[in-house]
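Yeah, one chain of the complex is gone here, protein chain that is, but the others are all in their spots.
All chains are identified by letter, namely A and B, in their written order; residue positions are counted from 1 within each chain.
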Amino acid sequence: MSEVNVTPSPASRISTGRRTGTRRKPKKNQIPYGIALFVGMLAFGIYLTAVSARLGIFWLIGCCFGFILQKSRFCFTASLRDPALTGSTSLSRAVLIAFAVTSIAFTAVKYGAHIGGLPIPGQGSVAPISLATAVGAFLFGIGMVIAGGCASGTLMRVGEGFGMQFLSLFFFIVGSLLGAHNFGWWKITFIDKGPRIFLPDIFGWVGAVAAQLLVIALLYVLADKWENKKLG
Amino acid sequence: MMAQEVLLDCLGEACPVPLVKTEKKLTTLAVGDILVVQIDHSCAMKNIPEWARKEGHNVEIEEVDDGEWEVIIEKVK
Partner (left out) sequence: MDLKSNKFYQQWFKNAWTYVTGAILLSLFQIVTLVVTGKPWGVSSTLTNWGAWLYSAVGGQVDSWYYFSSERAQITLDAGFFNDAGSMRNLGIIFGALLATLLASQFKFKKIKSMKQVIAAILGGLLMGYGARVGLGCNIGALYSSIASLSVSGWVFAIFLFLGALVGSKLLTKFFM
C-alpha cells in the first residue's frame, strides 16, 4: 500500500503549453525578508528580556511554537476532523504521540516536585468537569472546523497571511469577550460544582501514567485501523 | 478516448475545502484522467498529496509560485 507507482509521471503527461502558462511571474526570493525578520524578532526578544526575563522567555517560546506548527503543518483541528471527513488519521496519530510524550514528561516534572515536597506545577490544568466542559468543547469543535483552525492554528495562519483567519481571530476575540461576560453564570451554575480529577489521585503515579498510555495506545491502533478501512 | 486534464481552482480556500473538493472532483473523472489542483494553503499542500497517495493514485506536487502549488493527480483506479 505504501509504495508509490511513479511511472508514468503525471506531470510529464500534461501538455507543456498550459504548464508554462501557469507561471505568471518569476519566483521571488523571500529568504532575505525572512533573515531581516529574524533579526527584528531577535532584537524584540532582547528588548523584552531587558523589560523582564519572563516576557522574553514567553516571546521565545511562542516563536518556537509558531515555527514548529507552521513547519510541520501541525493542526489540532484536522486531527479531530479528518478521521470522519476523509478517513485520514495521520495527524490524529501525531497528536496522540504528542499527548503520550508530553504526559510522560509532565508526570516526571510533577512527580519530582511531589517527592521533593514542593507544590506540584501546572495543577491549574486539572480543570473541573461539568456541563460547561461539554458545551464549551462542543461549540469549540463546531467553530474550529467551520473557521478552518483552532486558536493556535488561527494565530499560525494569520502569520502565513490568511485573510480569512484575520477575521476569525477577530471574532474569536469577540466570542471570548461574550463568553467572559456570561462567565459568572456558567461558573456558579456548573463549573464550581464540577469535580477536578487528577489521575494519580485514583491510580497512583505509576498507575496513572500506565492507564493514560494504554488509552493513548488503544486510540492509536484504532486510528490506524480506521484509516486502513477508509483509505487504500 | 483521450484522457482528460481537469483544472480545479482551490486558491484562497482553507482546509478542509481543497481536500473535499478534490475528493468530489476525482469521483467524476475516469481512470487515466489527470486532475490539477491549484492551492495556496500550506496545509493542503501536505494533506492532499498524502490522501491521494493513500487512495492509490499517482501524485506529483509542484511549487508554481511563492506559496502556490499545483497538485497533479493521475486517477489510477
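Convention: a residue touches a chain if its C-beta (ideal position, glycine included) is under 8 Å from a C-beta of that chain, and two chains touch if they have at least 3 such contacts.
All figures in this text were calculated on a predicted structure; none of them were measured in a lab.
Touch with the chain omitted from the figure is made, among B:K25, B:K46 or B:K75, by B:K46. Mapped onto subunit A, the interface with the missing chain covers residues 27-31, 33-35, 37-38, 41, 48, 51-52, 54-55, 57-74, 76-77, 80-81, 84-85, 90-91, 93-95, 97-99, 101-103, 105-107, 109-110, 121-129, 132-148, 150-165, 167-184, 186-187, 191, 196-200, 208-209, 212, 215.
Touching the omitted chain from subunit B are residues 11-14, 16-17, 20-21, 40-42, 45-46, 63, 65-68.
Everything that follows uses one rule, which is that only the chains that are shown with their structure count from here on.
One simple way to say how far apart two chains are is to compare their mean CA positions; for subunit A and subunit B this gives 25 Å.
Those residues of subunit B lying in contact with subunit A across their complex are 3, 5, 14-17, 19-20, 23, 34, 36, 41-43, 46-47, 50-51, 53-56, 58-60, 62-67, 70, 72-74, 76.
Every residue of subunit A that touches subunit B in the complex is listed here, in rising order: 1, 4-6, 8-11, 13-15, 18, 22-25, 27-28, 30, 70, 73, 75, 77-78, 81-82, 85-86, 88, 90, 145, 148-149, 157, 160-162, 164-165, 227, 231-232.
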